[in-house]
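Note that one protein chain of the assembly has been removed; the remaining protein chains are unaltered in position.
Residue numbering begins at 1 within each chain, and the chains themselves are lettered A, B, C, D, E and F in the order written.
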Amino acid sequence: MNVQTLLVLSLLVPAAGAVFIVVLRNRPNLREAASLVAAGVLFGVVFRIHAAVTQGARPSVELAEPFPGIPVALEAEPLGVLFALVASFLWFVTTLYSIGYMRGHEEKNQTRFYVFFAYAIASVMGVAFSANLFTLFLFYEILSLTTFPLVTHAGTEAAKRAGRVYLGILFSTSIVFQLLAIVWTYRIAGTLDFQPGGILTGLSGGMLTVLLALFVFGIGKAAVMPFHRWLPAAMVAPTPVSALLHAVAVVKAGVFAILKIAVYVFGIEVITETGASLWLMWVAAATIILGSLVAFTKDNLKARLAYSTISQLSYVVLGAMLANRWGIIGGGMHIAMHAFGKITLFFCAGAIMVAAHETEVSRLKGLGRTMPVTFCAFFIGTLSIVGLPPAGGSWSKWFLGLGSLEAGQVGLVAVLMLSSLLSLAYLMEIPLKGFFFKAGGRGDPEGIREAPPFSLAAIVTTAAACLFLFVYPEPFFRLMSMVVGP
Amino acid sequence: MTGAVMDVLAWVLLLAGAFFTLTGALGMLRLPDVFTRMHAGSMTDTMGAGLILVGLCFRAGDPLIVVRLGLILLLLCFTSPISSYALAKAALHVGIRPYTRDRAGEGSEGGQPSRP
Amino acid sequence: MAEHFPILQVVVPLLLAPFCFLVRHGKVAWTLAVFGSLSALFISLNLLATVLASGPLSYAVGGWPPPFGIEYRIDAVNAWVLVLVSTVAAMVAPYAQASVEREVEARRIPLFYAAFLLCLAGLLGIAATGDVFNVFVFLEISSLSAYALISLGQDRRALTAAFRYLVMGSIGATFIVIGIGLLYAMTGTLNMADLAERIPEIADTRTVKVAYGFLAVGFFLKLALFPLHLWLPNAYTFAPSAVTAFLAATATKVAVYMLLRFSLTLFGAAFSFDVMRLDRILLLLAVVAIFSMSLVAIFQVNVKRLLAYSSVAQIGYMILGLSFASVTGLTATLLHLFNHALMKGALFMVLGCVAYRIGSVHIDAMAGLGKRMPLTMAAFVAGGLSLVGVPLTVGFISKWYLILGALEKGWWPVAGIVLVTSVMALVYVWRVVESAYFREFPRGDEKVAEAPFVLLAPTWALIFLNVYFGINAGRTIGAAESAARMLMEAVS
Amino acid sequence: MREEVILRVGAKVLTPFIVTFALYVHFHGDYSPGGGFQAGVILAAAFVLLALVYGLDAVQRVLPPWFVQTCAALGVLIFAGVGVVTLALGVNYLEYGILSHDPKHGQHYGILGVEAGVLVTVFGVMVTIFYLFAGRKRSDP
Amino acid sequence: MNLLVDQVVSSYNYWIVIFLMMVGFYILISRGNLIKKLVGLSIFQTSVFMLYISMGRITGGTAPILLDDPGAVYSNPLPHVLILTAIVVGIATTSVGLALVVRIKEAYGTVEEDEIHRIETEKGH
Amino acid sequence: MFTVVAVALLVAMALVMCRALLGPTAYDRVLALNNIGTMTVVLIAVLGFLSGRPDFLDLALVYTLINFIGTIAVLKYFEYGDLGAEAPGEGSTDAADAE
Partner (left out) sequence: MSRILGLWVILFIGWLLLSGHWESRLLLIFGAGTCTLAVYVAVRMRTLDAESVPFHLAGRALAYIPWLLWQILRSNVRVARMILSPRLSLDPAVVQFRSSQKTDLGRFIYANSITLTPGTVTTGINGDDFEVHAIARSEVDGSEENEMNRRVTVLEGPSS
């Protein structure tokens, strides 16, 4: 099977999975098996692509040509492969987790959930392998649409409101800023193709700054302040959806897009030489700090995690804006590292919700003793997010710090450290409360047990991955090195 | 010779017709109520239109045109009294009372309802 | 027979119209209407193919050579308009049967189809003819039958809406015919090609400028350019669903075509833009229209009215493209002309499906329909996304060229307005979607089923075209671009 | 005995002439274009006059509403049909010359045909509209 | 004398057109009665006939349209046809308008615009 | 001399138009308008001569008819509020309804 076919398959496999899920809607076991199989096959497909790409291949395939010269086309390059690897792997894990969670929580419309989850993954593959800005935009928008039913899964008034904010911000920013930026790019460059070294050469710094800002703010999924509100709003969704949003697909698609645009549209050198991104670095830095500070004030566990995500996403944005070797490598790796860390945390939060029906941080005291695995995993996830050994997150933070130094931005290093401290504080509170505080005022401690086995398996997997990536970050590092070149 | 006579005749008829038409129009303005104005109107219809059309006949040349002029005149003479009759009858029907010398003081318009 | 296609394009529906009336039987009349629309489509596609293959066609009515007799002239521009109009008709006609049966009194149904065919003939005639007075005649044929069609709506407000449309439409038509008269007085010809040759010689006379003004105002009225759009919302709201779908997709488009034809082919781009400063007026009106009407649409509760206001805004986009006075802008105009017909046709047809089942298109009445009528509402979502301008739909193509045109000019705020109003479109579309998907169906036990196949099939056919021409826009773009180039370079 | 004697006799005498005149205008229309339209109006006027004087019912018995409506549609058919005949004969639409050996006569026939269509339509429409209005009581004072 | 009239007719025709348009338009917007509106509209449209009639005089085209042979001098029948067509259109418009008014009268019991508006707004509340 | 007549007619029409505008009763207006109609007919005839195109005369004939029928219609509407009504006191010996 040649690699072009694999690229198309990366879209078709999840889509076909969705079809099977619909067909098997009345037999939950088979339905979820179909989902798992699709996820497994997809990971296999992406892994094959990965193998090809690491050997230097750049397979590409054109699906359609809506405009003359602007095709819908896929191309595999290292950054996209990295993202696709993370997403496809986490789809499998999340599906595993969902089986336990959705059943344990007795959610309605489970078929719809699995179907749109599969479609969302298909869109993510489209984003990851997009060969030009138009294709990226296209799948970006499809991703917004396919995740919408997931965000509003509950169907309640609150879900409706959340859906409004979600789609409102994502669509508005993408239409008003991103689309404008894309058309402008086309107007200047005459092409929208991603090319190593970028396509915007010979432009003045001022114009570049504006264009870059249009992209950064236009990609609302990256949740750069002030366009971050959709992410906390989307908390109403079931936990697997939160996992999808925060780790697997949506926000990652956002920061991935920024990274990809920085590298392949602007070109690292162009950004560095023109200094177009200087103030945007500080916007990212501000988001990092503010996100952490807000997270501190949240008692609701998912809300706290949501603001943590906002903060962490801007690490990637920062990496892209640094636009030097270490910044890009750090940013790219942070996509993966944060994904594994954050998904662990969300899984744990969901498990706590399913098992103990608790959502507030202040009410978790003593739970660690009844749910030790979950709380251990949470602890590992925290390490990864904060960037402490022996978790994978420490690598990406390290590289970002190097990048800041290389750019001569000592202030940014300080920001990174401060943020790490803050996140350590607001995240570590949870395992601390769980293990070292006495349970107080809870009605029925006997009824609480560990999370459902499927969920637990997922949690253990991702937590283990966090540790594993500390030991073996090699694959991601190699891919990112290919991105920035020798 | 006959041509000159015809021209003069046409002149006279046309001017006379114009005179009666203008007089009728003046009557339309001067006379005090709808019934008396009808007399002025029928003046235009008969002598006014009639004399002009006959005058035109003398300048026509083509008999076909004379025929048409004659037809117009005939039609006018046929329809004009019918319209007048219908008008008078309708006006009386809705209770408009004719102006008389005795009631002249009531105002020239007779103080009748203005809308049927 | 093929050499007579330019005239048959118009004559076939025109000839079938009285038959509809004469048969006095709804089903038969419908069959005639479908036949008429399909043959019109067949002919128009043939014409388009011919024009693309071998250049413009000229047909002398009465066999008299063009300057004397009436000429029918088909070129790249109006061939597309013909295809557009007849495509929509071919979709609406099959759709009408069930919809009209539900919404129009049985005894008036033959009249309905007669008026429908007349309207179609009129619209096709406007596009096909190369004689300006003929344009007026066909304009009136289409308008008068449109008034009749609108007045057949269930609500009695359809009558007042039709009356208002009649008054405003007639004023517009009168302006147009005065403009035509003045041109005729100046040039002594009514033939478009002739006029295009002669007008430049006398372009600096006051009469020509006055004629231009009359024509422009007339077209503005007919195409419902803000603020002369007042007839449109009620007319679209209260007309029978099939009529709204048909008119929304065709009538204003043909009016835009007239504006393009007169201002660019007859008067020439140079005169229109450099002397008359049409672009400035249009820019102002278009921007205000787009923004204010999108805003108004957001607050509507009757979904038909909502889409009607949206139409006024969307017409603004077409005019905006023209106001760029560039090939790219004009390409955008022509693309949106075609694309908007596809999306609005589809959306109004969706509303027809809804009205068929629940008898109302109030946003509250549509609560919970997402579950009851999934295919119908899915069509709405798809059409709505096209309206917003999401990629892979035709709406995106239009927006793309509009923004490109604006950037070409360096008009950043205009590009911004196009984008912001797209978001506003999202808002008003989304209000309907929310009602359909996030609210409970109000009447629990009442059985509301999916719309019948005969309604859904044409609706989805149009939706399919929305996507097809969104994914495969090369052909439309190519055609629009070459037409735009032709219009811009006609005389200048 | 009869109040309306004047109108009655007047209408009675006038109508045959109006009808004749109407068709005169039509058949001589090709010497001054548009005869069909005027003829249709005049013909309709004859029946309007009758209806005004003798009442709507009397006229509708002779000229039922369905008949005039059919006229309206039929006229359009004739109008467009003449052109189709020329198409069928292998020349351009409305190229009347083909209708006779002598092109001049052909044009004459063609124009008469088209004008006949106009006449019938206009007549039908006018009378229909009159019917629409007659027989509806004015209700506001 | 003839010349004078010709002058008057040819130079003031536009003023007549404009005057009629204004009158018609004024009636159209100032009257609430739908029938009166139609009258206004008719007057408005009449301005077109005036324009074309005066144009016919300028162009001096006179009747027949029989085309003896293509090479012959071709006398222009157009102004006539145009006026007539415009009249037909005007009458057709008025007819459709009147038909609408009749149906409005049936539906609302009035042809006064403000009353119709009142009826609709009352129904709305 | 046609011109003189034409001008006289126009003046007369203007005078009568004043009456039509002044009223005061609707019948005054109808009368005035009917009168203007007659003068228009004559004017058409005169203008036909003036412009050397007497084929206007057919138009004048038509106009006479329309003027007449229009007046009758308006009066009937005023009187009965209905164009189609049979006049009261109608006998049954004339029209088609006489059986």
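Remarks
Just so we're on the same page, contacts are C-beta pairs under 8 Å (C-beta built on N, C-alpha and C of every residue); 3 or more make two chains touch, one makes a residue touch a chain.
On a predicted model such as this, the values are computed, not experimentally measured, just so you know.
Interface note: of B:Leu9, B:Ala60 or B:Leu92, the residue touching the hidden chain in the full complex is B:Leu92. Across the interface with the omitted chain, chain B contributes residues 19-20, 23-24, 26-27, 30-33, 35-36, 38-40, 42-43, 46-47, 64, 67-68, 71, 77-78, 80-82, 84-85, 88-89, 92, 98-101.
Although one chain is not displayed, its contacts with chain D can still be listed: residues 1-3, 5-6, 8-13, 15-17, 19-21, 23-24, 27-28, 46, 50, 54, 58-59, 62.
Following the convention adopted for this analysis, only the chains that are shown with their structure count from here on.
Seen from the C-alpha centroid of chain A, the farthest chain centroid is that of B.
Ranked by how far their CA centres sit from the centre of chain C, the chains are topped by B. One finds 31 Å separating the Cα centroids of chain B and chain D. Chain A and chain E have centres, each the mean of its CA atoms, that are 68 Å apart. Multi-chain contact residues of chain E (touching two or more other chains) are listed as 63, 67, 85, 92.
Within the complex formed with chain C, the residues of chain E that make contact are 17, 25, 28, 34, 37, 41, 44-45, 47-48, 51-52, 55, 58-59, 67, 70, 74, 76, 78, 82, 85-86, 89, 92-93, 96-97, 100-101, 103-104, 107-108, 116, 120.
Taken in their complex, chain B has these residues touching chain F: 10-11, 14-15, 17-18, 21-22, 24-26, 28-29, 34, 37-38, 41, 44-45, 48-49, 52-53, 55-56, 59-60, 62, 65, 68-69, 71-72, 75-76, 79-80, 82-83, 86-87, 89-91, 93-94, 96, 109, 112-116. Residues of chain A that touch chain C in their complex: 64-68, 72, 134, 137-138, 141, 145, 152, 155, 159-160, 163-164, 167-168, 171-172, 175-177, 179-180, 183-184, 186-187.
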